[in-house]
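Of the protein chains in this complex, all but one are displayed in their positions.
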Amino acid sequence: MKVYTPISVCYEDTDAGGVVYHSKYLGFAERARMNFLHEHGIYCKEMAQSEKPCGFMLNHCEINYKKPAYLEDELIVETELLELRGAGFDCLQIVKRGEEVLVEIKVCVCCVTSEGRPTRIPANIRSKLAEIS
Amino acid sequence: MKVYTPISVCYEDTDAGGVVYHSKYLGFAERARMNFLHEHGIYCKEMAQSEKPCGFMLNHCEINYKKPAYLEDELIVETELLELRGAGFDCLQIVKRGEEVLVEIKVCVCCVTSEGRPTRIPANIRSKLAEIS
Amino acid sequence: MKVYTPISVCYEDTDAGGVVYHSKYLGFAERARMNFLHEHGIYCKEMAQSEKPCGFMLNHCEINYKKPAYLEDELIVETELLELRGAGFDCLQIVKRGEEVLVEIKVCVCCVTSEGRPTRIPANIRSKLAEIS
Partner (left out) sequence: MKVYTPISVCYEDTDAGGVVYHSKYLGFAERARMNFLHEHGIYCKEMAQSEKPCGFMLNHCEINYKKPAYLEDELIVETELLELRGAGFDCLQIVKRGEEVLVEIKVCVCCVTSEGRPTRIPANIRSKLAEIS
């Protein structure tokens, strides 16, 4: 199941080349993953404040820039869960302007303790993610 | 007339102090001013590509930080035109969480040519802004 | 006593208007204040991990944009302590390109506990700041 997150490109997102700055797509992708988690009842704050505090972190990402985005473009980020593992998950996130694919992002997210050590995704979070996929 | 723009706080917006990083409110304020302009049919791209290319720039701002915002807070930025001048306008932008006022931002925006020189706001843009106030 | 911090403008700092994006100057100013604190033996990490954890936060700032900065400009941020108070301090920070003044920033910094409540600057930190001024 895909979740769709709209993004309006502001000056903040652009650079002197007249296009969206390349690192901003990682910020757009985070906004979209947050939306994805919230849509399914998962809140990072609750994870951080639970009995066994934990959180999600990126351990790998790959970005394929196909076409530039411009000021005031209305973009959509499509977020899809590719694989759910014991201690993390993979997402494919596609930034589109209408039907045009501008940027493809693949992220590997892992679950970590408050000390930053990899840990299994808590059962209640895992079951919510499992429903999604 | 006030325009209301929702902002969901992501990790990107926060810092190691656990709160929204102070410069991010200027980004939130830009998103809100963009929304404000678009709501009234004003597009920066059109201004930049018109016969006499021009754009809006900040020449002054003042920020009053009253209370911190946190990860996953759902904020609203209230944007209000305070004064419309020949070559610019002033806005008051208030960042709220529910009824709580977190941050107050006053910005002075000026209209500049593509070479960055102050210029009068084009008549068609000005009349749209005048309707607002 | 002024502390001087060099900044090289990268694409990341610019926007589609071809100039440095207005909120970036607050980031430049933070880099410069960090440098200012480090030059005088003050580390935020130590403050956060001390017996009575505390940190510095902005509660007010005012920015005066006089001239734009451009890609690959080599800037200097001059940081000067204006006033040292019991629970905070004020700084004037001037962004220059050579002798040209581009942006003036006045910040009011306050000392807060780990719960975000205003508190007196610890004596050891205060004495280091007092030496500066």
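All chains are identified by letter, namely A, B and C, in their written order; residue positions are counted from 1 within each chain.
Note that a contact is a pair of C-beta atoms (placed from the backbone, for glycine too) under 8 Å apart; a residue touches a chain by one contact, two chains touch by 3 or more.
Please read all numbers here as calculations on a predicted model, not as lab measurements.
Enquirer: Which parts of subunit A face the unshown chain closely enough to count as touching?
Expert: Against the left-out chain, subunit A lists 17, 19, 22-24, 26-27, 30, 55, 57-65, 68, 116.
Enquirer: Footprint of the hidden chain on subunit C, which residues?
Expert: 8, 10-12, 27, 30-31, 34-35, 38, 43-45, 70-72
Enquirer: Which subunit B residues touch the hidden chain?
Expert: Residues touching the hidden chain, for subunit B, are 11-12, 14-19, 21, 23, 70-71.
The rule we apply is simple: only the chains that are shown with their structure count from here on.
Enquirer: Which chains are joined by the largest number of contacting C-beta pairs?
Expert: B-C
Enquirer: Suppose each chain is reduced to the average of its Cα coordinates; what separation in Å results between subunit B and subunit C?
Expert: Inter-chain centre distance comes to 23 Å.
Enquirer: Using the average of all C-alpha atoms in each chain as its centre, how far is it in Å between subunit A and subunit B?
Expert: 26
Enquirer: Suppose each chain is reduced to the average of its Cα coordinates; what separation in Å results between subunit A and subunit C?
Expert: 32
Enquirer: Using the touch definition from the top, which residues of subunit B touch two or more other chains?
Expert: Residues 27, 30 of subunit B touch two or more partner chains.
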